[in-house]
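Removed: one protein chain of the complex. Kept in place: all other protein chains.
What follows is subunit A.
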Amino acid sequence: MPAVQLPTTAELRHALPLVSVRGLRVAYDEQLVLNGVELDLFPGEMVALLGASGSGKSTLMKSLTGFAPISGGSVRVAGHDVTNLARGELRTLRSEVGQVFQQFNLIPRLSVLSNVLTGALHGAGPINMVGGFSSAHRARAMHLLDRVGIAHKAKDAARSLSGGQQQRVAIARALMQQPRAILADEPVASLDPKLADSVLELLREIATEDGIPVLVSLHVLPLALAHSDRIVGLRHGEMVLSGRTAQLDAAQLAVLYQDEEGAGDERDH
């Protein structure tokens, strides 16, 4: 009888999706925004989420961390069943998933360092009752600022930074959470093309080096083609596209923006 070849831990880790969405339905006021969405995110990959305005990209992101009302299907994120969270589990889930926003959402008057430290709020311990963070947290925050290349601004107020710098701080804040996955909802929509490239490069670097999945929603196709391992496309709340970036052809991608000619004017930026 031949010996069974057991997979190594590393292989297993790569085989199991960190985020697993099956038949997801989300409705706001009885209006279906997502219908039957399937999504798997594996460690170490950068997945671009594409679609016109109103296609449900943001809602899909939100539903992964309990920010959208799920009306059907199953959502599993980092071992949590998002449709059936125990009491207090929602905050734990959110603390394990880093989020990056289009408007950065930094606290404008606080310093860059303080903003990064807020990433460790969940489990900051009793010292935070008086607004403090441990020196270990502080050292890690400074290290992360080094990593995103903005440590020299640590003492400055967040609002004094440029858009690209603010987004880097926001990414450092997400990393401060020691996230098991990162969700970035239109992270470069408020940035100029050059900064957009550098921010997306940084996110992809994090995915590879930290071995965590990064899901990034974009509305510019070339950015998705240049910076993702995989592309998932939504149209009217349904998944119309899913494949490795290198293997997708123009015809497949064109499906995304069919009969959406007017949509360009409606985009929210």
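What we mean here is this: a residue touches a chain if its C-beta (ideal position, glycine included) is under 8 Å from a C-beta of that chain, and two chains touch if they have at least 3 such contacts; residues count from 1.
The rule is simple: contacts and distances are computed from a predicted model.
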Chain excluded from display, named as in UniProt, from "Hydrogenase expression/formation protein HypE", "ATP synthase subunit E", "Phosphonate ABC transporter, permease protein PhnE" or "NADH-quinone oxidoreductase subunit J": "Phosphonate ABC transporter, permease protein PhnE"
From the listed residues A:Ser20, A:Asn35 or A:Ser53, report the one that touches the chain absent from this view. A:Ser53
For the chain left out of this view, which of A:Phe42, A:Phe101 or A:Tyr257 touches it? A:Phe101
Residue touching the undisplayed chain, where the options are A:Arg22, A:Arg91 or A:Arg244: A:Arg91
In the full complex, which of A:Ser20, A:Asn35 or A:Asn128 touches the chain missing from this view? A:Asn128
Subunit A residues that touch the omitted chain in the full complex: 28-29, 31, 33, 53-54, 56, 58-59, 62, 65-70, 90-97, 99, 101, 103-110, 118-119, 121-122, 124, 128, 131, 170, 173, 177, 266, 268
